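Certain chains of the assembly are absent from this excerpt, and the rest are unmoved.
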Amino acid sequence: MKSLTEYFWFNTPEHRAYVNITDDVSKVVTKSGVQEGFVLVSAMHITAGVFVNDDEPGILEDIDNWLEELAPMGPDYQHHNTGETNADSHLKNILVGHQVIVPITNGQLDLGPWQQVFYAEFDGRRRKRLMMKVIGE
Amino acid sequence: MKSLTEYFWFNTPEHRAYVNITDDVSKVVTKSGVQEGFVLVSAMHITAGVFVNDDEPGILEDIDNWLEELAPMGPDYQHHNTGETNADSHLKNILVGHQVIVPITNGQLDLGPWQQVFYAEFDGRRRKRLMMKVIGE
């Protein structure tokens, strides 16, 4: 079994942002030499997510509006008694999920035609880390 | 390490549908010969999901009603400026998730007594694809 682990840093200028990282995932898989296996793409923070969807600006805006509607920023969270102000970012993380597995077949990402991998920043303007780990043969 | 990759096509007559695919997952695992490992079950579209729950008609109806409440169909999405009408299907996909891992132990799906694997169609009446990939030994 082969494996490869790589870390990526983000520091988005926006408080919330959606970054297409599909090419980065693909490069890590190529570097690993794995032909058949899985690559885990996983945010290392509790205020960021990873998801697969369409790289179309309208839907990304819809997703952002919808997340804010279901898990709004605001003052009324118990977590804010600690001095934090980002409880909504934790909830958005839980809603979206913080990781996906991309299958690797014949050395390539085995994704559908519109599937793109996104890093979702829910509490930006600071350094955040993401990891990718390939296992397979 | 062994691996096996299989693709399945769906074309549901309903716009939204929930298809129990547990037997298909089980057959792929048997075919793979893997005794200890993982099978990834992953929708290849951004308007479909995969989840594990109970195969009870009432709860499936509850899940469908609840998804429509939290991510309703409607005209007011930016994605629809592209001519599409299915932004809600993308949001339902994000809410449910598009993949699960089923553990394989002693050559069998290692699921709890009521756990069944469902393909969730959120924008049917067209050909959609799902993949299963087994890795293990």
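The first chain written gets the first letter, and so on, giving A and B; residue counts start at 1 in each chain.
FYI, a contact is a pair of C-beta atoms (placed from the backbone, for glycine too) under 8 Å apart; a residue touches a chain by one contact, two chains touch by 3 or more.
Everything numeric in this text was worked out from a predicted model, so none of it was measured.
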* Structure fact -> Number of identical chains in the full complex (with 2 shown in place) equals 3
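In the analysis below, only the chains that are shown with their structure count from here on.
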* Structure fact -> CA centroids of subunit A and subunit B: separation to the nearest Å works out as 20
* Considering the complex alone, what residue numbers of subunit A touch subunit B? -> 1, 36-38, 51-54, 56-59, 61-63, 66, 70, 95-97, 100-101, 103, 105, 110-115, 135-137
* To do: State the interface residues of subunit B toward subunit A in the complex, per the touch definition above.
  => 1, 3, 5, 38, 40, 42-46, 70-71, 77-82, 87, 90-91, 93-95, 97-99, 101, 129, 131, 133, 135
